[in-house]
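Left out: one protein chain. Kept in place: all the others.
As written, the chain order gives the labels A, B, C and D, with residue 1 at the start of each chain.
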Amino acid sequence: MSKLSIQGISKRFDGTRGEVWALKDVSLEIHKGEFLVIVGPSGCGKSTLLNIVAGLEKPTEGTVLADNKKVKKPGPDRSVVFQDGALFPWLSVQKNVEFGLRRIGLAPKERTERAAHYLGMVQLTQFKDNYIHELSGGMRQRVAIARALAVEPQVLLMDEPFSALDAMTWESLCEDLQQIWQRINTTIMFVTHNVREAICLGDRVIVLSARPGRIHAEFNIEIPRPRHIDDGDVARLAQQISRAIKGEHGHHPEELLYG
Amino acid sequence: MSKLSIQGISKRFDGTRGEVWALKDVSLEIHKGEFLVIVGPSGCGKSTLLNIVAGLEKPTEGTVLADNKKVKKPGPDRSVVFQDGALFPWLSVQKNVEFGLRRIGLAPKERTERAAHYLGMVQLTQFKDNYIHELSGGMRQRVAIARALAVEPQVLLMDEPFSALDAMTWESLCEDLQQIWQRINTTIMFVTHNVREAICLGDRVIVLSARPGRIHAEFNIEIPRPRHIDDGDVARLAQQISRAIKGEHGHHPEELLYG
Amino acid sequence: MDKSWVRRIIFVVGLLLLWQLIAMSGLWNKTLFPGPLQVIQRLSAMVSDGSIFIATLVSLKRVLLGYGMALAVGIPLGILMARRDWLEQTLGMIVSGLQALPSICWLPLALLWFGLNDTAILFVVVMGSMVSIIVAVTDGVKNIPPTYVRAARTMGTWRLPLYTEVLLPASLPSILIGAKLGWGYAWRALMSGELLFVSLGLGHTLMMGRELADMSQVIAVMLIIMAIGLTADRAVFGTIENRFRQRWGLAKT
Amino acid sequence: MDKSWVRRIIFVVGLLLLWQLIAMSGLWNKTLFPGPLQVIQRLSAMVSDGSIFIATLVSLKRVLLGYGMALAVGIPLGILMARRDWLEQTLGMIVSGLQALPSICWLPLALLWFGLNDTAILFVVVMGSMVSIIVAVTDGVKNIPPTYVRAARTMGTWRLPLYTEVLLPASLPSILIGAKLGWGYAWRALMSGELLFVSLGLGHTLMMGRELADMSQVIAVMLIIMAIGLTADRAVFGTIENRFRQRWGLAKT
Partner (left out) sequence: QTNADSSGAAGAQKKVTVRLAYFPNVTHAPALVGTSKKLFEEALGDKGELKTFVVNAGPEAMNALLAGEIDMSYVGPSPAINTYIKSEGSALRVLAGACSGGAGLVARQGVAINSIKDLSGKRVAIPQLGNTQDVSCRSFTMKEGLKPREKGGTVEILPIKNPDILALFVKKELDAAWVPEPWMSRLEEEAGAKVVVDERDLWQNRQFITTVVVVRKAFLEEHPEIVEAMLGAHVKSVEWLNANAVEAQTLVNEEIKRLTGKALSEKVLQSSWGRMEFLTDPLKSSIEAFVQAAIDAGYIEIKDSDVSNMFDPQPLKNALQKSK
């Protein structure tokens, strides 16, 4: 049974300058515990798709099912890391991370401990009492990651969460994320523009095409974990996927298996 | 003669939780037409350094000279691409790009043309009349790049300008940036957390260490241009620099030349 | 849209009915609390002799002029005050103090300085609304995210253009709050100012109703003022707000 | 800090001197435009017989109570109105209309509903300040960047916690603007309300000064009201503002 079932989703924005079809007829099944990565050119609709799954945006057509129930509104079962962080400037770093924990019914003490643990993971223990504007770009992104992970949700929706991190921090967070993913058996939808990152993390990589965003290609990644970004396997597959993104293939690459 | 001379800069922030030394005694000479890249872990003071050079932040100690004159305030000779974009939500994409052009004395028609040209370069012609909130993360970043480039300034300060771009857009913008750089012979200070990006673009790469930010290592990149991110040379140097960042070298890597 | 209008109409009709019921119940004295029918009668009497149109026009002219002047002075001064410490520390002090002063404080001074004419009334209106505009604008500008100003500065925007092209549009949300509240203040001040002398005007009609113990007239004038306030609020401020909210992407979530 | 105080003092002293000079110049009649010395004399007379303290205390008590009630009702109602279309389309209409109504409109109704006592005055104060608070808060909440609400929702924040933990703090900047302006309105309304009956209070003292054409007394009361307003503005609102600006990183640039 699929954890998430995206069925024929289309999304039209009626902006100031006419309409834009951000997504067109996107269908996807994501099973429980899967780590799905979505890549695609800038502006192709990745964030939009994530927002629809989160329940933040209504699709123009189609439906999203989570556990076979129609997604109508956002909820703590589907935690989101936003592309712009969306941290609360009126709360300290610690309180930002604790924010979601009250809603899932944690006692105050547990909340503090859980938040401290995840802040430690993103190496921000030292900054726990600072306010958001006192953090660097990368630090903010890490707070956002900690906030979403701390809830330990069944579904984790991450929108380019690692885009502002240096290689070292990236590596350590990649590892942490995979550990958590395995430990709590969460289902992850992860958006990135970095193909290698996608391959390092994902069970499956979906390539979206631009305007309107459609599923252009799909890759199952069967490289054994832990994977390293500089591995030859990763590099080779990355080239293949990049070619798919560039559409250099003559034929439509429906399902290319790698192994 | 140096275009920019950074002399003994230190910066202390007095945040809500005590003081943080973001930079400590950083000195650098950047000569006219140089493409300098700064890398370093998240929160090490890269943005702070850029802001000080831009004149947006007062250093606690030390001075910055631009053309041998002390930098006291920001100005259009030092254009900045901000890490968070800093686009104006009340203006359309086109007007955002035109914003800086009036200050440098361009006539209305020239402004429109120049803005259109740079918007074309970042592939956003289609969205020129949209407002900022209607753009995706990567599209916003491209507007910010176009806005800074359109001024064709003598010094260009770029804070992780490419962090939200997919590989294809990245490649094309990298090329464009280098062309502009050569054409108008501008001096660029470019912050990134991506070591390969640094190597592809820079004449010289500075590695900052974290808290307090100091110059940890310096690399002259002598790989002939155009460089490609997947080149072996780039990969090899990247590993070397990454090691420097991780501080795996026993000795202090003062000036490692590559060639 | 349709649904919202249905709601509005039902609401208004409901209110009128409730009012009529209370009036008929005799719970409150009829002279002090006339029913809607009496008020409508009074209103139509004022309409048929045309007096209400003159009063409304006269008052509208005054309030628009006074309010316009308050905006013209208040917005620039408010922005300046947010950016210049010395202004905030001197003039700002006065402005904070003036906020609490009722319009009647200005009446004697208005007469003394301007004599028996519309300028005196205008002065009262300007004093009544300018302060709130200044306060709202000052605070609004102070709350602008610094990143906008920083970005503008790196593009060489200083002095006047910084004010007109960055601070003004960036603080538009707060300026609108101030402008809205200032509009209310302007009306209230006008009502006081029009008591200075016979000045036609709604304020005078209101006062006459009060002096002659004619509550129907008082309520009729109240309704007219409310109608004008509402129209301005929805037609002018509402339109501006919707436009900027759309641009800024401040849709409801 | 030091320098700002020097500025303030110089400014105030300068103003007083200018005032004294104008008063001495005989440009305006002395009775109608008394100099600072006369006003200080009047003030000290009122101080020495203690009447001014009683008046100030009585008025302060009333205004604090009324203003507190206006805040307590206005802030939640304002937030709700921004989030519930049907409220905005019904109550919102009334609120926009009420904004322009002067306080004297409320006097007869206050009498009718509450009688000749402090409650009637309180009612006038609440009606005078609540509306501006509601307007500012409603607009403030509407201007909250949607991203905060979206983020909160994905963390399962709905209903009450959404209001208290997200909408309230996120609209704090606008709420403060509304609270500040509401404070001014409350005082102005109080001055009207205290005319209902001889109720001690500063409004009455002011009115007496006006009725008796005793401008020294009018100005003395004006100065006291300004002093109270200024103190509240700087001590209360200033402190809150500084704190939230520091947290949000809205330093001046």
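Here is the rule we use: a contact is a pair of C-beta atoms (placed from the backbone, for glycine too) under 8 Å apart; a residue touches a chain by one contact, two chains touch by 3 or more.
None of the values given here were measured: they were computed from a predicted structure.
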Only these shown chains touch the missing one, namely C, D
For the chain left off this view, which of C:Leu17, C:Ala72 or C:Leu212 is in contact with it? C:Leu212
Who touches the missing chain here, D:Gly14, D:Gly68 or D:Gly115? D:Gly115
Across the whole complex, list the residues on chain D that are touched by the chain not included here. 29, 31-32, 46, 51, 107-108, 111-112, 115-116, 195-198, 204-205, 207-208, 210-214, 217
Where the missing chain touches chain C, by residue: 26-32, 107-108, 111-112, 115-116, 195-198, 208, 210-215
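Definition applied: only the chains that are shown with their structure count from here on.
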Between chain B and chain D, which partner chains are common? A, C
Centroid of chain A to centroid of chain C, CA atoms only: how many Å? 49
Taking each chain's mean CA coordinate, chain C and chain D are separated, in whole Å, by 16
For chain C, residues contacting two or more additional chains: 150, 153, 246-247, 249, 253
Indicate the residues of chain A shared as contacts by at least two other chains. 16, 56, 84, 131, 134
Using the touch definition up top, name the residues of chain C that touch chain D in the complex. 4, 7-8, 11-12, 28-29, 32-33, 83, 85-86, 89-90, 93, 96-105, 107-109, 112-113, 131-132, 135-136, 139-140, 142-146, 149-150, 153, 173-174, 176-178, 180-181, 183-185, 187-188, 191-192, 203, 206, 210, 215, 218, 222, 225-230, 233-234, 241, 245, 249-253
Under the stated contact criterion, what part of chain B meets chain C in this complex? 54-56, 73-76, 78-80, 82, 84, 86-91, 99-100, 102-104, 131-134, 147, 151
How about chain C: which of its residues touch chain B in the complex? 147-148, 150-157, 161, 165-166, 169-170, 172, 244, 246-249
